[in-house]
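Before anything else, here's the structure in question.
Just one protein chain is left out here, and the rest sit where they should.
As written, the chains take the letters A and B, and residue 1 is the first residue of each chain.
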Amino acid sequence: MTQGGLEMVSRSARGRRWVGLVTVLIVLAGIGTAASGAEPPQLRIGIHTEEGWMTPYSYVTGYPGLPFVRMIYDTLFIMNAERTPVPWMVREYSTSEDGLTWTLKLHEGIEFHDGTPLTSADVAFSYTFMTLHGHGPWQRSLRGIKSVEATDEHTVVIQLERVLPLFKQVPLAEVVIIPRHVWEGVTDPKTITDATGSGPYRLVEYQSGQFYRLEAHPNYFHAEQKPSVASIIVPFIPDATTMFMALKAGEIDMGTRDVPPEMVADLAGTAGLKVERGPSYVSTLLAINNQRPPFNQVDFRRALELVVDVQYLVDIIRLGQATIGSPGFVHPMSPWVAAVPEAVKQDFAAAARLLDGLGFTDRNGDGLREDPQGNRFQQTIITSAERPERVRVAQIIGDWFKQAGLDTVVQAMEHTTVQARVWPDFDVTKGRDYDLAVWGWSAGVQENPLNLWEVLHTRGTLNVGAFSDPAVDAIAERLLGVTNRDDFRPVVEELARTTAGKVPFITLWYPDNSYAYRPEAHDGWVYVRGLGILDKLSLIGPVVAGGGPVGPVGARSLPWIVLAVVLAGAGIVVARRKRRS
Amino acid sequence: MTNLVPGTRPHALKLFLENPPGLIGALLLAMLLGIAVFAPQISPYDPDDRVGRPFQEPGAGHLLGTNDIGQDILSEIIWGTRASLTIGVVAGMLVTTIGTTVGLVAGCSGGTVDNLLMRFTDLVLIVPFLPLMILLAAFLGPSFYNLLLVIGVLMWARPARIIRSQVLSLRCRTYVEAARAAGASSGRIMFRHILPGVLPLALAQFVMSASMAILIEASLSFLGLGDPLQKSWGSILFYAQARGAFITGAWLWWVLPPGLLITLTVMGFALTGFALDRYVNPRLNQRQASG
Partner (left out) sequence: MRGRIGSQLVQYLVLIFLTLALNFFLPRAMPGNPLSRLAGEDVALMSPEARQELLVRHGLDRPLAVQFGIFLRSLAQGDLGYSFQRNASVASIIAERLPWTLLLTTTALTLQTLIGVMLGGWAAWRRGGSADYGTMAAVMLCRSMPSFWIAMILLAIFGAELRWFPMFGAFKPWLVGGDSLAAVVDVLRHLALPVTSMVVLGTAETFMTMRYSMLDVLGEDYVRTARAKGLREAVVLYKHAGRNALLPVATVFMLSLGFAVGGATVIETVFAYPGMGRLMYEAVLGRDYPLLQGTFLVITLAVIAANIVADLLYPLVDPRVRST
């Protein structure tokens, strides 16, 4: 090796080498360019996290995992673009007088991807199976159901234990139908890798760390709404910059990541790209540990709220692309409210009065307030190091707290560590170890008014701040007694109003989400209210675009072959030089 | 024994003056050190103050524009010099000291001591860096200095192995054998004869480790595992790339300068080490004199 290498001294050898290298590069680039002309028409959606086998029991995240699961599996009802549940697999339905018995008639001719007909037995099986096996939202969605019965091949009768005002939304538009012949007898559903469903797309290939391939379900049941692309490739691109560069360069046609505010103008101005922007039900907040003094005092929490200027945060960090957080937590666009309480104006003097009143005064003249006992007081904001927006929030809010005389330390740590501190084991009964934390809830929390109980009630499972207030509890409990969908609104509005004065946490903003795509590849994207464009609705329509299905690649031996080629090449180089010397 | 090594050491200052790359390296480091020391005087703004609109392009008020929350990027970079130099020097010294000591003791002692030390080195080499990093950050509290400590404590194994392999080849050499025959103790052999032999390599390892530490900090920052609250070049790059600098064209003033400064610093270490190497290893000078 050495002998060959050292011959580099020879200028001509070096010259030849460069010529060779450049030739190889040009050939590689050339062949690739030529080959790229022959790409069959397919939609390429870059995904930023891997989602297992995309079965209802193996997907990982609510976004982007669940939307893909919903393309592969269908639901009895579907949420339309306004997020109102409408019948889907169900042709017609009726409800008994007391609202406890639902009779659902399925469309004829629904088939699973493997050609097996989907019958009411599969529906009954799915609902029973998912009641038994918890994962994602399934088990919880099915609470309150007494029995599910297939009375004939296309009829399902569901008996409820109590009236469920949101039954069409949850579970009918939520719980997916799985094939009985695949899942029957399964005890550990996580081990199933067969993603056969009845949705508009079927999963034909999954290569870990690389891509998914979906193809249109050829016999999709719906008369008008057919899968609108023949084939979808979903390459996995973890890095945001790479994903947006690939979008700009036309290597993918859509990215599941929302475009950060600072890139929106640039991507929207790129030829061939379109950006769809809309409000999102996601919320960003400053969580407060209501259990730990002095945060257990509402006046202290109010003082904190008074020095946080949410408008400033939205302007600086989101470049204005967000809705200002309401102190009542409920999103102003939520279907469950007409109006929400307005954000508190920043007022350092008012905050100072509150803090003085609590005995938090600066006794030693160092510019920082001591606690009522005269001891040094310091609070800590923890935040996820890998999420720059959140670190910035913590820094800016920390500065305001210091300005108000409260000594504040900001700590950035790995996201899972933050989770473990705020929400150990995802179980609020296990306690918590933080003062203040930059936190957030996914869009689903705003969608279902019953989730407000989970967030605000003393015993709520999402009450990570251990907030407890009798007045709020009383209103939240009334939510559980609502029997008619339309009766939620006054209760939710009152809950938001009452919560606003109690400051369980500080709601900072609800972002506007923007998604970029290439309309040339597919232009059917629908911005679903509060969620975004990655939705089954965006990929179904009246026509199927051209291009036939492409079989799975099966590239298992490919890396070995190429490695052999590379090593053989290196070997030849070394051997040739050795021989010559 | 020194008379086995003919030639004398040139004066350090003269050596730098006669060695352009070394001079450049030393000047680079001196300049960076100057920037670090006089950061408060040089920087136009306090790097923590939000002094303008976010995402401003370079202009009269802000030579390198402003970052995602309106801090002056130039001031950030100037203050970041402190953090980045500290990482390099402290972690590099930590790594080299531990590595050289272990390599020297293992290589010279041989037998059981060598075996135990090397197996321990292997263990350290194999310790999964990422989880330990996260673990220590969680236990010690997430901070810049803990990061530094972890880098130092986890990186010494490679230099140790390399130093040891050098010691192994030195041990057989004539002058060591002669010293042993003359009845010199192993400690004496180790420090008088072997240490000088491995010093150039140790110096190379210091250069490598110092630069590696700066680079590791930058990489960890990129993965979101650094300390984003510490103004270092790594964390500036983290925000830059996380907030679209590569997409929007801001990379010209937000990504290139800190990246180039990292590159220059590492170069500074390398070129200085290059020159120093001739100082600590006079045999090389002698060889040049004859050749």
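Convention: contacts are C-beta pairs under 8 Å (C-beta built on N, C-alpha and C of every residue); 3 or more make two chains touch, one makes a residue touch a chain.
Quick caveat, the model's predicted, so the values are computed rather than measured.
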### Query
Out of A:Glu342, A:Asp425 or A:Glu477, which touches the unshown chain?
A:Asp425
### Task
Kindly state which of the options A:Gly99, A:Pro235 or A:Pro335 is in contact with the chain not pictured.
A:Pro235
## Note on the structure
Touching the hidden chain, out of A:Phe167, A:Phe211, A:Tyr281 or A:Trp439, is A:Phe211
### Message
Given that one chain is not shown, which residue among A:Pro67, A:Pro85, A:Pro137 or A:Pro179 touches it?
### Response
A:Pro137
### Message
Please output the residues of chain A touching the missing chain, sorted low to high.
### Response
1-3, 5-6, 8-9, 25, 28-29, 31-32, 35-36, 38-40, 42, 44, 46, 50, 52-53, 55, 57-62, 65, 134-137, 139-140, 188, 190-193, 205, 207-211, 213, 233, 235-239, 241-243, 245-246, 248-249, 251, 414-417, 419-421, 423, 425-429, 442, 444, 454, 461-462, 550, 553, 555-556, 558-563, 565-567, 570, 573-574, 581
### Task
List the residues of chain B that touch the chain left out of this view.
20-21, 110, 115, 119, 122-123, 125-128, 130-132, 134-135, 138, 158, 161-162, 165-166, 168-169, 171-172, 174, 200-201, 204, 207-208, 211, 215, 218-219, 222-223, 234, 237, 241, 246, 251, 255, 259, 262-267, 270-271, 274, 277, 281, 283-284, 286-288, 290-291
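By definition in this document, only the chains that are shown with their structure count from here on.
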## Note on the structure
dist(centroid_CA(chain A), centroid_CA(chain B)) in Å evaluates to 41
#### Entry: Complex interface listing, chain A residues touching chain B
240-241, 244-245, 248, 260, 262-263, 266-267, 316-317, 319, 385-388, 391-392, 395-396, 410-414, 417
### Task
Would you mind writing out the residues of chain B in touch with chain A in their complex?
50, 54-55, 68-70, 134, 137-138, 141-142, 223-229, 238-239, 241-244, 246-249
